[in-house]
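Of the protein chains in this complex, one is absent; all others appear in place.
Entry: subunit A
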Amino acid sequence: MTTPAQSDLAPPPTLEVRGGRKNFGAVHALRGVDIVARAGEVTALVGDNGAGKSTLIKCIAGIFPFDAGEVRYEGETVHISDPGAANDIGIEVVYQDLALCDNLDIVHNMFLGRELRKGFRLDEAAMETRAAEVLASLSVRTVRSIRQHVASLSGGQRQTVAIARAVLWNSKLVILDEPTAALGVAQTEQVLQLVRRLADAGLAVVLVSHNMNDVFEVADSISVLYLGQTAAQVRTADTSRAEVIELITSGSAVAPVGAPGTAQPATDNANGSTTA
């Protein structure tokens, strides 16, 4: 199995998982996954249904820890035992079902569980100012008022709020689970631009997606899972859709895909074939 082996003087990747395993009883959900996510890059995590994408991100997020394998965070071995521990070291996950409260406004959703306080009281002004700053830094200009209830937002705006909430806490690694799955064309474009801006701002972004268009539009690197194992992690620039789809469906490329960094000439003949 290929492993990214860039032993240069470059800073250690934000997240590096080696040989991650997870069993649920007799079910081997993860049978040795490797993934590397670097600061300033979007790392796409792709794979067919049941390949283990959700399990992998839940392991990274501490919802259920790996059974075996090594997790290195900014070069140091860590054990993430619960979601709080993941948050503490700067890992945030934006789940597919968003986890927003419809009856609260944008500010309260962004600070849910981590409200700023003045003594006993909520520091509404500070939270509102900070939320506005974060949204502005993400160049979000589509929300009318940050005091409106989340229920009144469109799917793209809700996704934006969820992502903004994840970057509010000086997080270093943001994991996005299918952020565009339920969105229309224009909103998908907005969210993808937002994902790109997160990476450009220096965060490590892991993007779980089924959509090859999205992946090739924003990802710097693509990690493919196949039946609980990492088939390959390749640089987007060095691969093609056909190759990635082949990896997703069969676990190995027709033409051998080398380790990332050792460029493989991309075959251009199947450019139009995309999956959704």
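By our rule, a contact is a pair of C-beta atoms (placed from the backbone, for glycine too) under 8 Å apart; a residue touches a chain by one contact, two chains touch by 3 or more; residues count from 1.
Operating definition for what follows: contacts and distances are computed from a predicted model.
The chain that is not shown carries the UniProt protein name "Xylose transport system permease protein XylH", picked from "V-type ATP synthase subunit D", "Xylose transport system permease protein XylH", "V/A-type H+-transporting ATPase subunit C" or "SWIM-type domain-containing protein".
For the chain missing from the display, the contacting residue among A:Ala99, A:Ala201 or A:Ala237 is A:Ala99, taking the whole complex into account. Only one of A:Ser152, A:Gln193 or A:Thr249 touches the chain withheld from this view, namely A:Ser152. Listed by residue number, the positions of subunit A touching the unshown chain are 83-84, 87, 95, 97-104, 108, 112-115, 117, 120-122, 125, 128-129, 132-133, 135-136, 140-141, 143, 145-147, 149-154.
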